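Let me give you the structure first, and then I'll get to my questions.
Rather than the whole complex, this shows some of its chains in their spots.
Labels run A and B following the written order; every chain starts at residue 1.
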């Protein structure tokens, strides 16, 4: 098993658990919990593969990611009381998934022969946040990445670090990306870093487009 | 006209009506009703075609599905009072659409030469639920498939039955898939089958990711 495969397993498990926890919290029934876990774990990679022309998407052909997600979701359902008591469990799992999927996404673009830095960073971001964005849209929340600025920035910083180190040490660059993304995200949570809202006074102004 | 084409007409009409009824109920105006009907009827097939590399998607090239959807939506607007009085009308039309599009989606993957069972079942599910998911997202509801577990399971059961029968009797397998999916879905509605919510006590726990 290569390094990158191990990475993907980790990220898949982390995102599946994160999706299952949100679904349980939203009082979805068992199938809804499983489906939201699958969506959170698999959708980022599917969207990335569609964008870079890897058709059909790996996550829809190779059932192992599906099975790992399903198993993770079932374990989350069975051991929910334990998992939820671990403080900040959703946040930590989500941060691991963000780091792993950012690394995997940027790496996937490079492996397909693309070299444009903007595309590589974008594919890291899309893979990292795609599943979580759908998770939040389907459960009627403004996606986390729009509400927590240090979320998307963490992914972008990870991809940028991967991009610069990749040609000298490809394997190391994947670890570095995971480390950078995860650390920035967790530091932001721990430190309660907040970037200011643009204009608080803007609240009640015209927001209807007509 | 081949069997599969007849199927697609039926599913398109059923989903267009379902989308129009939801839009009318959400008090969208006439164009909004037409557009939501088109989205519900055509989006599942478009997403599936993107995923299996059928570019441009059939539903965007061949105007007949567009015209059928448009006509169905207009008829729904004109005869709304009658259609809505038919009990459970949305549910029945939606169940027909689910069964037909599941069969068509799984069949489309097979016709393009794919043989992985997971991909075939996934394409049945994506085609079957894709339009309805967008319909619900655009009208600000948690998509039905996350709330009603016997909805997605019905589609999966249909695709699995199609997969096993396909090589012996391709045509029959399409009918079988429609029958299995529609029956399971309607039985679930009639019997008021409910799968339990995972943890009711989980309601007020931490659901904000920070």
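Keep in mind that, in the parts below, a contact is a pair of C-beta atoms (placed from the backbone, for glycine too) under 8 Å apart; a residue touches a chain by one contact, two chains touch by 3 or more.
Given the structure is predicted, the values throughout are model-derived calculations rather than measurements.
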In total, how many chains does the complex have, if 2 are shown?
3
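Methods note: only the chains that are shown with their structure count from here on.
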Report the residues of chain A in contact with chain B in the complex, numbered from low to high.
22-33, 35-36, 46, 50, 55-57, 60-63, 66, 77, 80-81, 84, 90-91, 94, 137-140, 144, 148, 189
Chain B contacts chain A in the complex at 50-53, 114, 116-119, 122-123, 133, 137, 140-143, 145-153, 194-200, 202-203, 205-207, 209-210
